[in-house]
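The complex appears here minus one protein chain, its other protein chains still in place.
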Amino acid sequence: MNRRAILGPLAILAVWAADACTSSPGAVPAKSEVQPPSEIVAFKVLYRENCAGCHGEDGKGGAASALANPVLLAIADDSVIRRTTAQGVAGTSMPAFAQSAGGMLTDRQIDSLVEGIRSWANPDALGGIVPPPFRAQTPGDPQRGADVFRTYCSSCHGADGRGGKKASSVVNGSYLALVSEQHLRTIVIAGLPELGAPDWRDDVPGHPMSEQEISDVVAWLSSQRPQFPGQPYPLPADRAEGEHR
Amino acid sequence: MNTENRTSRRTMLVKLGLAFNGIVGACVAVPILRYLLSPVTRERKVGYESWLSLGGLEQFPAGQTRLATYRNPVVNAWDGETDDIACWVRNVDDHTFQVFAVNCAHLGCPVRWFPQSNLFLCPCHGGVYYQDGSRASGPPERGLFQYHYKLEKGQLFIKAGEMPTPGRAAYGQRGGSKCA
Partner (left out) sequence: MRLIDRLGQWFNLRLPLGDPLQETMKHLVPRKSASWFYVFGSAALTVFLLQVVTGILLALIYVPSAGEAWNSLQTLNQGVSLGWFIRALHGWGSNFMVAIVLLHMVQVFLFGAYKFPRELTWIVGVFLLLMTLAMAFSGQVLRFDQDAYWGLGIGASIASRVPVIGPWSVQLMLGGPIIAGATLTRFFALHVFLIPGLLIAFVGVHLLMVLKLGINEWPMPGRIVRRSSYLQEYRELTHQQGVPFVPDALWKDILFSGFILVLIAGCAAYFGPFGPGGQPDPRIIQTAPRPDFFFLWLYALLSFLPPAAETPIMLLGPAIALTVLLILPLVAGEGEKSWRRRPIAVLSVLLIAVALGTMTRLGEYTPWSPVMNAWSGLPIPPEYLHGATSLERQGALVFQAKQCHNCHSLKGQGGQRGPALDRVALRLTHDQLIRQVIQGGGNMPAYAKNLTPAETTALVAFLETLHPPNQTPAVNASRAVALHIDAQTNSSPIRGDR
């Protein structure tokens, strides 16, 4: 009798312990094995590990231009995003991520990134207005571009582009040396909403920039690139000639 | 027959038995030792290393460093993935190459190449190497290990087959020749 009184609870305790084990916090859930890095295709993980460092969490707030910008996503189609991600942009800080270009990501992973970035797009962002094309269709004219700059940009960036009260210099030699022409064009069209830079429609409210004006102002900015950018001290006069501020 | 004689005879028999067992033991020990030492003795005969192709040169653009993999020449059927070894290939100018082991010269952890800063970084103890494999900073005593290589029929061949370690590299430098 006595022994049964002990054994009974003991048995219940053992069953309970075995049951508790299966649901205890240490139990290993199914399908939880560590995946090889090349098999990870979840956009959130890929973006967090490869893109967030520069483009910011959720595509904004980083040092590089925000990807979660509806205008940017309206003008840049999937092939542009894919090529930029895979091949990088030579001469800028954007590295190539595809394995075929020396990066660490497979084609499948880059597709996942393209898909995920596209999911930030907002089809109604432009309300039916057709934006200027992503790539320049016509060559720009730097002479005219100077006028365009004065018209559309100088209110913030100053008459000569060296910066004003609302925005900083865009003609700094080192800055221009580090960005591509396409990057300048993209910013002119899509703006930098986080920094308060308007898109092509609102530089002068009610008067959107024309396709030709955009090409011209980019050409002018480009022409401001010095021959020897980034000198900490002034160059001797003979070398500095090619360099404008 | 007195007891002393009996004892000495029995003692002698025991000694004889011991000697017999000693000889048999020695005979058995030789094959056991050779079996145990087979990983070492094998190398003396044929060596573990051989020329292996890393694939066509088009995979390695000039001026870049790329990850390449090869299958180890000496394998067992049950090795699984461990036979596939990675290495870093640097194409200097389409004629000159450098093929680095992924193993850090400090303690063998896998170094990773960062093309943006042109550095190899080791995740274990922070060894850093420049793009030519020379030591930049951290605990390693030397630069990255390099494989011998040759270019044939548009393919890059390296002499590989054994895990590079600091001691082996020192040994190889004394005895072996440095080619290419």
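In order of appearance the chains are A and B, and numbering begins at 1 in each one.
Just so it is clear, a contact is a pair of C-beta atoms (placed from the backbone, for glycine too) under 8 Å apart; a residue touches a chain by one contact, two chains touch by 3 or more.
As the structure is a prediction and not an experimental result, all values here were calculated from the model.
Trainee: Quick one: which of A:I6, A:A63 or A:A90 touches the chain that's been left out?
Mentor: Here the residue in touch with the unshown chain is A:A63.
Trainee: Which one, A:V41, A:M104 or A:A125, makes contact with the chain that was left out?
Mentor: Residue touching the absent chain, from the options given: A:M104.
Trainee: Which positions on chain A touch the chain that was left off?
Mentor: Within chain A, the residues that touch the unshown chain are 18, 20-22, 24-38, 48-54, 56-57, 61-64, 93-95, 104, 162-163, 168-170, 172-175, 177-179, 228-237, 240, 245.
Trainee: Quickly run down the residues of chain B that touch the omitted chain.
Mentor: On the chain B side, contact with the omitted chain comes from 36-37, 39-40, 43, 48-49, 67, 69, 72, 74-76, 78-86, 102-103, 106-112, 114, 116-119, 121-126, 128, 130, 136-141, 161-163, 165-168, 170-171.
The working rule: only the chains that are shown with their structure count from here on.
Trainee: Provide the residue numbers of chain A that touch chain B in the complex, in ascending order.
Mentor: Within the complex, chain A contacts chain B at residues 93, 95-96, 102.
Trainee: Which chain B residues qualify as touching chain A in the complex?
Mentor: Per the stated touch rule, the residues are 61, 64-66, 115-116.
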